[in-house]
Structure formats: C-alpha cells, structure tokens
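Excluded from the complex is one protein chain; the other protein chains are retained at their positions.
Up next is chain A:
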C-alpha cells in the first residue's frame, strides 16, 4: 500500500497522467471541432452568390419535394446555366473541366444523419418548414456549413410545437428509427 501511494506522488507519474488526460481531451475536442467544420469540397461553391441572384433552393435540390433526400445537382444542371455565363472565376474553370471530362462532381454531403436516423425532407417541406430553419442562413455561406447541435432533442423541440393530435405520430420512435 505504501508503495502505491509513493507511486502516485511521484512527479513523473503525475506528469504522465496529466499528459494522457491532455491528449484524450485534445482528441475529443478536435473530433468535436472536425464535425462542426465544413468538409473540403471539390469546388468552393458560392451558395451566397446563387441565393443572392434569386436562385431557389429547390431548383438545384429538387428531391425535397418528393423524397427523403434533397439531392445534389448533376453537371448538366450546373452547365445548363453556366455554359451561357462567362467563366471568370477559377472555380468555374474546375466545373468546365468536370463537364469536358463528362464526370460527376464528387460533392461531399454536409447535412448528414447517423445511420440509425431516417429523415425525410418531403413532409417537412410540405408542411412549410423553411430550408433556413434547419440548414442555417445559406445566403451568408459559400460552401454549405454543418449546423451545430442538431440532435434528437432539437428535432422534438420543433415537433412539440405542432398540433397535439399529431404529436403521437411525431414523437413515435418508428418515425425516424428503424
């Protein structure tokens, strides 16, 4: 017993334990930070510019109207407008390169859910939920940024404000988890 107490009082032991704790803390902090930063995209797509000139979200993400996923636009959708627009920016040159190679742009999805959560855009859009209420103010972003603290409590906070006769359905586990 004396030996154990002596060990815990040794400076080397204490520094070692402190270092291990620091590394763990830094790892956890770094991991959390990484989930909250926008992932690198193949093209620095300026959402703010497109929203600024009046493009509707559903023009490029039409999947929200009929299905679970919003979808990412194909090169033909981009090129439909951009072949008529002067290519002044290096990002547009990248797009032109993808089009000339006839290759899909490998967009990285930003707003993602864990595997055990099944989210469906259609009912939310049909009920008139604005895109900004979950995805943030896109008109101030270039590439899409992940929104912090989108957990189950956040979902239920909004579902709770709906009509009470619908709350049984909107709080049912099976609605998202299956």
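Throughout what follows, a residue touches a chain if its C-beta (ideal position, glycine included) is under 8 Å from a C-beta of that chain, and two chains touch if they have at least 3 such contacts; residues count from 1.
Just so it is clear, contacts and distances are computed from a predicted model.
K.L.:
What name does the UniProt record list for the absent chain among "ABC transporter domain-containing protein", "4Fe-4S ferredoxin", "Extracellular solute-binding protein" or "Carbon monoxide dehydrogenase"?
P.N.:
So the chain that does not appear here would be "4Fe-4S ferredoxin", according to UniProt.
K.L.:
Provide the residue numbers of chain A that touch the chain removed from this figure.
P.N.:
Listed in rising order, the touching residues are 66, 114-116, 118, 120, 122-124, 126-127, 162-163, 165-166, 168-170, 172-175, 177-178.
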